[in-house]
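Showing just some of the chains, left in place.
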Amino acid sequence: MKPFHTLHILNKRPGHPGFKSCLSCLESRDALLLTENGVLALADKGLTLEGAVYALSADLVARAIPEDASIANVIDYDEMVALTIRANRVISW
Amino acid sequence: MSSPALSFTLVITGAPYSTQAPQTALAFARATVAAGHRIDRVFLYGDGVYLASNLASPPSDEANWSHQWRAFLEEKAVPGVACIASALRRGIVDDNEKQRYELPASNIAAPFSIAGLGEWVEGVARSDRVIYFHGGN
Amino acid sequence: MKTLVIINQAPYGNWSGREALDMALSLAAFDQPATLLFTSDGVNWLRKDQQAAAISQKSVDRNLAAASIFGVSELLADHQSCHRFGLDDHTMIEGITLANINADFLRAYGHVISLS
């Protein structure tokens, strides 16, 4: 498991100003984890996400949003904990 | 887990009902402990202090986030701390504050206690990871 | 006087949509005409097969099924918002009418509530 620089945890809906702030601070060595209403990004046709993207399974299942592996790696809370450990730094937006 | 055990401070700034923060934080906390890591403390800040009320009574077929958090903290012997300044503004008080401010009751749920931001600074300085659970609105 | 209750927040992230729904149900219970409108992120209430037990909540699609039974006149969804979130006949629960939200549309309602 390669470490990455920053794990960005994003729980905002795609229309929220914080969603854009978070994306503008992503760089190639970072990873993005979508949680809560952040997972709506996977259903939003106006958005394209790039790079290492993860999404919480429980939040997807609750909202009936298809687990599209071409957009995001779908993970559980155990893997979320593991991601926070792999990262040198964690930012919750 | 083959990785070495780490220490965490969790900070919850979103209230139950207004936000999903207390729920996500609890699922994360359970997974943290299950993986063999240590939680130094759970710190409630801003609207997050509402989680420490012992008066919430949601309908019986709904989750009671305050109950679930209290059971977790007790079972795992994890300290739960509500920021005193946030708590006083929002009407979450312990017996000390009740007396000091001559209030008609106290309503903090054990094992939560009230303390200053120094508890959080301690986490920033000493825990391996500080993870924030904010509101999402 | 017809009341329009607007739900523009996605479910589960907070309680405001449920509380807006309760308002519509209360109006109906007291024989006041009420229409529910889902727009913006709120259209995500309408997706089929939600399983909120995964995050220890109750799924909201069942509450919606109750809405028409308990007398809420109409369930509307903003056309453009549905398109944005990929909601169509296949992915949406039944009984929803699409609408375009603008000043003309709003004019039919004497009372408009937008919790957010």
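Brief remarks on what is shown
Going by the order they are written in, the chains are A, B and C; count residues from 1 in each one.
Here, contacts are C-beta pairs under 8 Å (C-beta built on N, C-alpha and C of every residue); 3 or more make two chains touch, one makes a residue touch a chain.
It should be emphasised that the depicted structure is a prediction, and the values quoted were computed from it without experimental measurement.
Chain composition of the whole assembly in this file works out to A x2, B x2, C x2.
Methods note: only the chains that are shown with their structure count from here on.
Contact count check for A-B and B-C (C-beta pairs in contact): higher for A-B.
Centre-to-centre spacing of subunit A and subunit C amounts to 27 Å, using the average Cα coordinate of each chain. Between subunit A and subunit B, the centres computed from C-alpha atoms are 24 Å apart. In whole angstrom, the spacing between the mean C-alpha positions of subunit B and subunit C is 33. Subunit B has residues 20, 24, 27, 136-137 in contact with two or more other chains. The multi-chain contact residues of subunit C, meaning those touching 2 or more other chains, are 9, 12-13, 55, 57. Every residue of subunit C that touches subunit B in the complex is listed here, in rising order: 9, 12-16, 55-58.
Residues of subunit C that touch subunit A in their complex: 9-13, 40-41, 44, 47-55, 57, 59, 83-86, 91.
Residues 9, 11-13, 16, 35-38, 56, 58, 76-78, 80-82, 84-85, 90, 92-93 of subunit A touch subunit B in their complex.
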